[in-house]
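Pasting a structure here, questions to come.
Missing here is one protein chain; the remaining ones are kept as they sit in the complex.
Right, subunit A next:
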Amino acid sequence: MSRINKNVILALLTLASSAFLLFQLYYYKHYLSAKNGAGLSKSKGSRLGFDSTQWRAVKKFIMLTSSQNVPVFLIDPLILELINKDFEQVKNTSHGSTSECKFFCVPRDFTAFALQYHLWKNEEGWFRIAENMGFQCLKIESKDPRLDGIDSLSGTEIPLHYICRLASHAIHLVVFHERSGNYLWHGHLRLKGHMDRKFVRFRKLQFGRYPGAFDRPELQQITVDGLEVFIPKDPVRFLEEIPHSRFIECRYKEARAFFQQYLDDNTVEAMAFRKNAKELLQLAAKTLKKLGVRFWLSSGTCLGWYRQCNIIPYSKDVDLGIFIQDYKSDIISAFQDVGLPLKHKFGKVEDSLELSFQGKDDIKLDIFFFYEETDHMWNGGTQAKTGKKFKYLFPKFTLCWTEFVDMKIHVPCETIEYIEANYGKTWKIPVKTWDWKRSPPNVQPNGIWPISEWDEVIQLY
């Protein structure tokens, strides 16, 4: 009896599963025809993987942006990486001839694009069209940081990020804004109170954790997986920029408060100094950039940026920091070539290196080289008369971009620690007399150069 029952059950189950199998086949056919009906039937041959949600979302997004003239380019690190590996082949494949979806079908949650906001002509209505196409979009806006530096202006908010979801895939559209200093800036993705925190997995986004700054990339159009997209002409360079793109804004509000307390120096001399220092800094930045040497604002110049968003008029020099591992021997000749002769050179590459160049109108450009230890960084100083060595200790830091005198430039991300190490807790109070051997709280005597080395480690011009 039980056996018969079992058999019946088995038979029933088999029947049911065959029925479902048939169903499945039917739906599959139905699904395919629906997809082809949507106008995707370009190639007749087998097209592998072209039915993935990722590909469909990207395809729709590109249709949308090209029909609405939205100036976008691909910045997704994962896909750029893949394209880059296969660059020659990608460049040679013409439109629609791909038989395999190699890039946009890679499983992932997001595809990141950049929007060049300044080229965008018809902002209005775009959002609605996207929603009508089936995207669910989230727009993140904020105030315009370019107005922050100016007293008391308040404008309409600017868009920073759009996230458009289609089925299980989302397009992350990062809005790139033009900033003074010929670079592109994107904002921090900060959710406001009323926004849906579960809209997408925000944590997995590649951009927006911090504001970022990028050199304006040249673009090129290529066909990837049958889709025409713009990508940076030099994907490698762009990819290298991404992990170091974090940007910090100058503290304009605090700077204004500072100037309310300690009026700004607007004398002719102060203005002339600022102008010259700015030109010197721009020249130095250009020269070092050409050499490919990373540098950051150090000492007084860094303090000026942090405290007052400007050059301190009585500082009398421009200070830069460079990691010793980035040292190149042709730095000196490069500076000489642009009209900045070496003024003095202290120390040597292995120890306490410091270079000074003579700018015009008696402004000095000081370059301090930083040495890294396990738990701190330091740079050295040398007293020319006595051959005494000094050591200035700093907690470890990383580099961030900021904007200073119309330039994109590096500063230590951990600025406050850096400045407090150098100037103590009272850095907010302007001090006009400063003894570089005694005043800094982070200075340590570091012995004396052996007389035999003086010729090498103390060079005055």
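The definition used in the following text is that a residue touches a chain if its C-beta (ideal position, glycine included) is under 8 Å from a C-beta of that chain, and two chains touch if they have at least 3 such contacts; residues count from 1.
Criterion: contacts and distances are computed from a predicted model.
Missing from the rendering is one chain, named in UniProt as "Protein O-linked-mannose beta-1,2-N-acetylglucosaminyltransferase" (options: "Family with sequence similarity 160 member A1", "PIGS transamidase", "Protein O-linked-mannose beta-1,2-N-acetylglucosaminyltransferase" or "54S ribosomal protein L20 mitochondrial").
Within the set A:L21, A:M195 or A:I429, the residue that contacts the chain not displayed is A:L21.
Touching the omitted chain from subunit A are residues 6, 9-10, 13-14, 16-18, 20-21, 23-24, 27-28, 30-31, 34-35, 38, 51-53, 56, 107, 118, 120-121, 123-125, 128, 131-134, 144, 146-147, 149-156, 166-167, 178-182, 266, 271, 274-275, 406.
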